[in-house]
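With one protein chain held back, the other chains of the complex are shown just where they sit.
Per-chain residue numbering starts at 1, and chain names A and B are given in the order in which the chains are listed.
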Amino acid sequence: MRSIINYLKDIFWGVMSLLKGLKVTASYFWRPGAIVTEKYPENRKYLVMFERCKGELIMPHNDKNEHNCISCGICQMSCPNGSIEVIPKTIDTEDGKKKRILDKHIYRLGQCTFCGLCVKNCPTHALAFSTKFEHAVFNKALLIKVLNKPGSQLKKGVEQ
Amino acid sequence: MEEKAKDIITDEQQEYIINIGPQHPSTHGVMRLVVSLKGEFVLNVEPHIGYIHRGIEKMCESLTYPQIIHLTDRMDYLSAHINNEAVCLAVEKALEVDIPDRVKVIRTLMSELTRIQSHELFWASYGMDLGGQTCYFYGLRDREMVLDIFEETTGGRMIVSYNCPGGVMYDLHPNFRKRVKEFIKHFRKVLPEYDDILTNNVIFHGRTVGIGPLPLKEAIAYGITGPSGRASGFSCDVRKHEPYSAYDRVKFNEVLFTEGDSYHRYLARVEEMRESMDIIEQLIDNIPEGPYAVKMKPVIKLPEGEYYQRVETARGELGVFIISDGNKLPYRVKFRTPNFANLSVLNHLVKGFKIADLIAIFGSLDFVIPDIDR
Partner (left out) sequence: MPFDIYDFTSFTKWIDTSLENAMSPFWTTVTEMAIAGVLFILFYAVVGLFLVYAERKVCAFVQNRLGPNRLGPYGIFQTIADLIKLLFKELIPIKNADRFLFNLAPYIVIIVNFMVLGAIPYAKGLHAIDFNIGIFYIIAVSSMSVIGVLLAGWSSNNKYSLIGAMRSGAQIVSYELSVGLSLITMVIFAGSMQLSVIVEAQRTGWFIFKGHIPAFIAFVIYIIAGTAETNRGPFDLAEAESELTAGYHTEYSGIKFAFFYLAEFINMFIVASIAATIFLGGWMPFHIGTWEGFNRIMDFVPPFIWYLGKTFFVIWVIMLFKWTFPRLRIDQLLTLEWKYLLPINLVNVLIMAFIVLMGWHF
């Protein structure tokens, strides 16, 4: 007799537990407000990324096309993957002195692991992360970027 | 391998050998299990690892200490922050730096959030392994909130790279407290749903209760740590026994069971999510003011010697062992990763169970393959 009661009890509790699970899933079926899907390409226009999002490395330029980079090479040294290469050049200033300025700041996006050490270690805050995250390209060579814009100069007043 | 297969075939019992992996839905990564079956029963399992070996330990020997951290993210990518913390703690221990209270609390908070999101993914993928695919989406849905918190503060979602020797990279985002509270409120509401769908489900009970039991003695012998070890009653929580960061000032229970079967390994993780929420709730309102990092020297050189630091990741005990010869590069770095040790018990557990149980046991040990291979 006891075994029959246990048998029926088993069935009852088993069915109850299944019904509880069904209740959760069925309740979501009738609650379209809980949908979390983002319609990605459509929502591009109003998509706001978090400001600290590490999309890609950039060198901010102001409206006079000036940047902060003094081509010290600390970012290159602190990069664990060798994705940064700073190519300096020496020019003669007006007062006849020799000066080391930035020629090319090469950034290989394909190698970057977004650890953020370059941005953190930069003494002049010349580097930053942008929130742009759409990096897909058809040609691998396009992933090698030159961060300083053509014709850009060092901002006045940045320590050498 | 061929030799072995020949041995098995000449055996009187004809075995049916199937390869689970390297590409298989339930190995959660590139791992190959050579399973010999008799009917539905598993006779032997031979894990073949190394498909995603990247030589992280060797690479560490050519990187400075701050640079090592970004590699540790990529070992156990689900407890990335805790891995980072382990290296930082080892370096700080070697340099005998005093870490500000704020840093300790921030690290603890982030570690516990990491633990929650890792266990959530475990819950999700375990449900999927057992055939309840909806669990996967509920788990990911709620994990997304933690990832958003991470992204807002650290800039990374899974691979956070938030620690640096001496502190953390940036200060907490002003929204951090608000978002964490929102998440906890939401998560306390959905956890009962998790229980309804999976934990109390009669089919789930049938699939996991009594499957792959691991007695305490064997758990210790195999070095099974983390929730899997605690499910067998092995009190191995580093947070309790050797508190680091701010764990000495929070109250929490070490989740311990004695049964050690798949169900309790699962339950230990679900309970740990609750404990983690308790820890976060204790700390979130009293984050001390202060600097978020100590100013370190530009080139960090560890004094000559050997340093070991262990932390509790979401899967068990992670040990970082650094030998320094006084240079800016370490002489040798060794990671004692929890998954590698936990994998060793797999063959022992699955013998005599069915192939469906193999998936249940494999899932309940919660492997992250890159952590095994490093």
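Note that a contact is a pair of C-beta atoms (placed from the backbone, for glycine too) under 8 Å apart; a residue touches a chain by one contact, two chains touch by 3 or more.
Being a predicted model, the structure only gives us computed values, none of them experimental.
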If you put the missing chain back into the full complex, which of the shown chains would it touch? A, B
Sole contact to the chain not displayed, among A:35, A:48 or A:141: A:35
Specify the residue from the set B:274, B:328 or B:354 that touches the hidden chain. B:354
Just name the one of B:204, B:263 or B:307 that touches the chain not displayed here. B:204
Logged for chain B, residues touching the omitted partner chain are 16-18, 24-26, 40, 127-134, 136-138, 141, 197-198, 201, 203-204, 206-207, 354-357, 359
Contact with the hidden chain only, please: which chain A residues? 11, 18, 21-22, 24-26, 28-29, 32, 34-37, 39
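Keep this in mind: only the chains that are shown with their structure count from here on.
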Under the stated contact criterion, what part of chain B meets chain A in this complex? 63-64, 66-67, 69-71, 73-74, 134, 141, 144, 148, 151-156, 159, 161, 164, 169-170, 173, 193, 196-198, 200-203, 298
For chain A, which residues are in contact with chain B within the complex? 13-14, 17-18, 20-21, 23-25, 36, 50, 52-54, 78, 80, 113-117, 120-121, 129
